[in-house]
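Sharing a structure, written as structure tokens. Questions coming.
The complex appears here without one of its protein chains, the remainder shown in place.
Coming up: subunit A.
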Amino acid sequence: MQSNSIQSYDQGRFNTLPDDILLSILERVDMRTVLRTSVLSTRWKHLPLLLSDVDLDVDEFIHQNSSMSAHEAMAVLIKLMSSLFGSPQNESIIKKLNLSFYLLTDLETSLKFLFNIGELVCNAIDSGKVKSVELTITTEKRRFKLTDLMSGASNIWIEYEGKELRTALNKITKLLLHGIYVKFNLLWTLVLLESAPSVKIFGVKVWNHACDEGTENRKQLSERRNDLWDAAQLDGSIHYLQLERLEFGGFNQIIREHLDFIRAVIERAPNLKSVILEDRDPCEDCEAMDNPIYPSISMFPQNNDEKSTIVKQLKAGMNRPVEIIFC
């Protein structure tokens, strides 16, 4: 009896912790757990709305509930965003919003999700609720899907959705596109960049695994091409005025298109300060195969001679001080 009352007294002390400490605790757990705490009691109900650093990652939802489809996870993400941003009585400010989501194979749904997200983010920024956004569109897990979407529907994106896309991406300051299949033309990613005029940091990561050769995914991929794109098709009048940093993962010095792509960005970004080139992510399975797509030797510039050749090629005919960094 006595020990019971001491116990509950001790436990009750937890509720005496001030909000800022409880928020520090919530910042150390994932968003799903945060949401679970919001149904604990009246006091806890409003705490998630006070978080200043919000990390929303669709991957995390799926990871915790494997029966959830990517489609369902996207719907949960959007619902979460609207409850986090939408509460009118809540005046707290989200200093940093990390948003990470998939683009789905189903084009129509994917665009719908993207516009929903874009609208929520834009409104939240316009109202001052959110100060900074980092956006990662990942195709790592279902890696052919982004290219699927793009190659199948390039016209729709540009002609019909261009304006809406711009509204959706208007306030994004950091845009990362990971998991782009190596054989696809990269220039289409510039359409996204054109639609996101506030981007300061733009990153692409090329995927060139060979270890799934012969699988169904790979068959689908090789049937699709997107030759529709070349630099001449891009709108020459558009410049990425805010862009300061370009990150290129999976750089391969013998692929002409990588160089062309980087040059195209440099030319259109008058305020660009640095270009970060990174080698591909190591993959043991691929290295064992020694496939032309993924040769066992890295095609990343190794010595100073190779590096200075790349720098010369990238900066030829240009007098702006852009720093090329090899990682």
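Assume a residue touches a chain if its C-beta (ideal position, glycine included) is under 8 Å from a C-beta of that chain, and two chains touch if they have at least 3 such contacts; residues count from 1.
Note that contacts and distances are computed from a predicted model.
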item: Omitted chain (choose from "Glutamyl-tRNA(Gln) amidotransferase subunit C, mitochondrial", "E3 ubiquitin ligase complex SCF subunit", "Small ribosomal subunit protein mS29" or "SKP1-like protein") - UniProt protein name; value: "SKP1-like protein"
item: Which residue of A:24, A:69 or A:271 touches the chain not shown here; value: A:24
item: Full-complex contact with the absent chain, from A:33, A:92 or A:308; value: A:33
item: Residues belonging to subunit A that touch the chain removed from view; value: 7-18, 20-21, 24-26, 28-30, 32-33, 35-37, 39-42, 44-45, 75-76, 79-80, 83
